[in-house]
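To start, the structure under review is shown below, and the notes come after it.
Excluded from the complex is one protein chain; the other protein chains are retained at their positions.
Our next item is chain A:
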Amino acid sequence: MKFSINGVAGSGEPQPGQCLRTFLRDQEHFEVKKGCDAGDCGACSVLVDGALVRSCLYPAVRADGAEITTVSGLGTPEDLHPMQQAFVDHFGFQCGFCTAGMIVAASTLDSTDDLPRRMKGNLCRCTGYRSVRQAIEAGVRGDPPRPAPGCGVGDSPNPPAARRVVTGTEPYTFDLAVPGSLHLRVLAAPHAHARIRSIDTSAAEAVPGVVLVLTHENTPQERYSTGRHEHREDDPDDTRMLDDVVRHVGQRVAAVVAESVAAAEAGCRALVVDYEVLPAVVDPEEARRPGAPLLHPDRTPADRVDEAGRNVVLAVHGGHGGDVDAALAASAHTVSGTWRTSRVSHAQLETHGAIGWLEDDGRLVLRASTQVPFLTRLELARLFGLPEDRVRVHTARVGGGFGGKQEIFAEDLVGWAVLRTGRPVSYELSRTDEFQRTSVRHPMRVGVTLGSTADGVLTAMKVDVLSDTGAYGNHSRGVLFHAIAESVSVYRCPVKHVDAEVVYTNTVPSGAFRGYGLGQVILGVESAMDELAIELGLDPFELRRRNVVRDGDPLLVAQHAEPEPDLVWGSYGLDQCLDLAEEALARGNGVEPPPGWRVGEGMALALITTVPPFGHVAHAAIHLEPDGTYRVDVGTVEFGNGSQTVFTQIVASTLNTTVDRIVLRVADTDAVAYDTGAFASAGTAVAGKALHGAALDLRAQILSRADGVLERDGVRTAAGLVPFAEIGPLTGTGAEFGEQRSLSSNVHAVRVAVRPETGEVRILQSVHAADAGTVMNPEQCRGQVEGGVAQGIGSALYEEVLIGEHGEVLNPVFRTYRVPQMADIPDTEVYFATTSDTLGPYGAKSMSESPYNPVAPAIGNAIRRALGARPYEQPFSRDRVWRLTQPRIMEP
C-alpha cells in the first residue's frame, strides 16, 4: 500500500492484524511511542488525514493512501511548531515519553475550554499536568517564545534535550533500528505457586522463526536479586533467571527468541508445561502463621532471608527509652490506629526492556531502560561468569522510573540470549507484563500508637509494620529499614518501639517505589499525629512544632538508642516548611466547595535523608577541548528527574561558559569508572557533587596554565585573552562517595470537600512546602514537587493494583488501573524554604522522591476532619469514603 508520512511518500505492506503504531515504527518513525498499546495513554497519537487517532488501535491496512503526520512532522528542533515551543517554554515534560502524543493531540485544539475533558485520554505520569496545561494554553494562544533563560545555578534553563523531546527526535531505549535483531517474549505462569515437572519445547522450537527456547534447564542456575544496590548483600539472593518453581501468577516460565514478535509469541503458546500445583498464600498475615505454604524454604540468613520457615525476609524488633507499654499506660493521652496501603504501579510510560548485541570483539552490549547501568553490569557479569569489562550497559533517555527501574527485569534474559545466539536480541515488556511481572509499591499494614502529655508532648511511640514483598525479596529489606527510619526519627520522643516484618506471599513482587517505604509508615504516623491533635484540641501544625526534631537534634529510630553517625544536619528547613504551608492554607485560595459538601483541612510532614545509607558513589570527568567545548562524562541516568539540566548548570556556573559549549555523555558504563545509579534522588546530591568537584578541578588546572579570569572563550589575563587552544586539552575529575547524609523536609496541606452520599473527594486547595536547600533550577524543581504530589494524590485517592483470590492481578491495564488524568490533579501551590546545605553542591539537596510522602496522610487527615470519620485504607476511594459514613456496612 502507499501512504505518506510527514509529507514523504512511502509504500509497504503491513501484516493483516498489524496496528499503525508498529507499522510506523517499522518505517523508523520512532517518535511514535508506546505507553500501553491499548488506547489508554495517548503516547502513540498521530494524525491520519488530519484526524487525531491512536495509532496502537488503528488497523495499519486502513492507512492505505493516507497522509500521516507524527510529532516530527509538526516541527523540527530548528523550527518548532508553536505547540512544541510552548512545551519547551513551560517545561511541559519531564521524562518526555508522553510528550509526542500529548503535543500531537494538543495541536488539534482550537480552544482550551474544558481542557481536562479534551485531554483525558493523554496520560502523563511525571509532571502532575500543571505545566502541560500551561503549555497547551500558551500553544493554543500562540504565545511568542520565551526569551532565552540564563543557564547558571539558580536560573531555569530548559533541559538540554528539550527541543529534541518535543519533536520526537530524542531517542529512548527502543528508538533504534538494530538490523537482524531477534525478539524475545516470555511465557507467564498461570499459577500462584507450582513446581514445573517438565517443559516440552519441541513444538515451540518447530514454530517457523523460533531460534532459541530458554527454560530453567539451559539458563544460569545462580540466585540473585532483581533489585540492585550499591552493596549486593542488601537484597536476598532468591531469584533465578528462570526457575523450576513459580511463585506468582505471571512469573516468567520460559523465554522464546525468534525472528519476529509474532513467532516468539506463537512459540510461547506452543510450550507444553507440566505443573505440580502447590498451595499458595496471598495474605501477608497468613504467610507468617505456622503451617502457611513456604515460598523459599531453602533460603537462609546467608542468602539474606532471616526466617524462611515463616516466610519472613527481615524482622526488626526493638526500642529504646524503656518499656513502651508502660510509657503509654502512664501517658495523659493515647491514640492508636491501623492503616493499610495498596499496591501501586510505577506506571512509568516507557515500559521496561533492553536491546543487546555483541561488539566486533565479542563484548556484550546492552541498551536498557534502567536507572542503574553500572549495578546491572556488575550483576550480569557475575551471573554470566564474565569479567566486568566484557559487558557494557548504557541507556538512552529513559521514559520514567520512579524506582521501578532500579531492577533487572529484562537485561538478564536479553544478555543471555545474545550470548547464546550471537545475534542482537530485543525484549520490550507490554503494559500487562509491567503489572504482572515487574514490581509494585510494597503494600503495608501499619499500626501506630502514640502517647503524649496533656500539653501534647510525645511520651511514647509504638509502630507495628507488616510489609508484603510478594514472591521475591527485591528491595524488601531496604524498604523496610527505610520505612521505619525518618518516619519515626522526625519526632523527639523519649520512648520508641518498633515491630516490623516483611514477608513473602505468592503475589507480584514489590520493589523500590518513590519514597522507598517511608510513605507507607508516614501515613500511619502522620494520621496518628492528627488524631492526637484532635484528641487534644490542638492545631495540627502546633502539635508538630512541639515534637519535631530541631536543628542539630539527634535522629533516633526506634531500634537504636544512638543516631547513625553519617547523618548530619547540613541545613534545617522543617520549621520554615511548617510555617509556609500553614500560612498558605490560612490565606486560602477562594475556591468554594459545591453546595452540600463537607469541608476539612489536613496536613502532614515528611523528612528524608538526601542520600541512601552505606554509600552512593559517583564519578565525573570534564574534558576541555581546544575549541572551548566541555565534554562532560557522568554515569547517572536521565529519566525525567532533570539531572542533565542541573549538570549543565553546574558546569556553566563553575566554568563560566554557556550550554551550547557543553556536551554531555551520561549513563554509560564506558563513560566513567563507576556510578551507583539514579535512585534515592541521588542525581543532584551525589552525581552533581562529583561533577562540581570535576568542574572545580578543571577550573584550577585551567587557571594554573593561565592566570586570570575564566571566560567562555579562554582566560582573560593582564596580557589579554588566552584562548583555550593554548591551554587545553585538559581533564578535570571528581568523585563523591555519599559518606555523609543531610536531610530534606516537606509539608503538604490540603483543604478538601467531601460529598458524604457518594464519597466524592475534591481537593479545593493543595499546598506544598519543600526544603530543597539551594534551588538549582526553580522551574524544574517545582515540576519535581508537582509530579511527586500528583503521584501522591493518585495513591491517596485512586490507584490500587488489585489481587484476586488466586493471586492474580485483576487490573493489569490502564483501562482499569486508574493513573490520574488531568482532571484529577489540582494545581499545587509550591513554596521553597530558604536554606543552603553544607553537604550538597551549591548548597542543594535532593527533591525527587520526598514530595510524594506527606500527600496521602494530608488528604486522609482532611477527609477525617470533613466527615468526622477517619479513612484507614489507602486509596481513599469514593466507595471507601462513602462507606465511612455508613458504620454498619461491611466491605462486599
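A few notes on this one:
Here is the rule we use: a residue touches a chain if its C-beta (ideal position, glycine included) is under 8 Å from a C-beta of that chain, and two chains touch if they have at least 3 such contacts; residues count from 1.
In the analysis below, contacts and distances are computed from a predicted model.
Its UniProt record calls the unshown chain "CO or xanthine dehydrogenase, FAD-binding subunit", which is the correct pick from "Oxidoreductase", "Phenylacetic acid degradation protein", "CO or xanthine dehydrogenase, FAD-binding subunit" or "Tryptophan synthase alpha chain".
Of the candidate positions A:A9, A:A51, A:A454 or A:A718, contact with the unshown chain belongs to A:A51. In the full complex, chain A makes contact with the omitted chain through residues 15-19, 22, 37-40, 42, 45, 51-54, 56-59, 61-62, 105, 116-122, 261-262, 265-266, 269, 430, 757-760, 797-798, 800, 802, 810-811, 813, 815-818, 820-821, 823-824, 877-879, 882-883, 889, 891-892.
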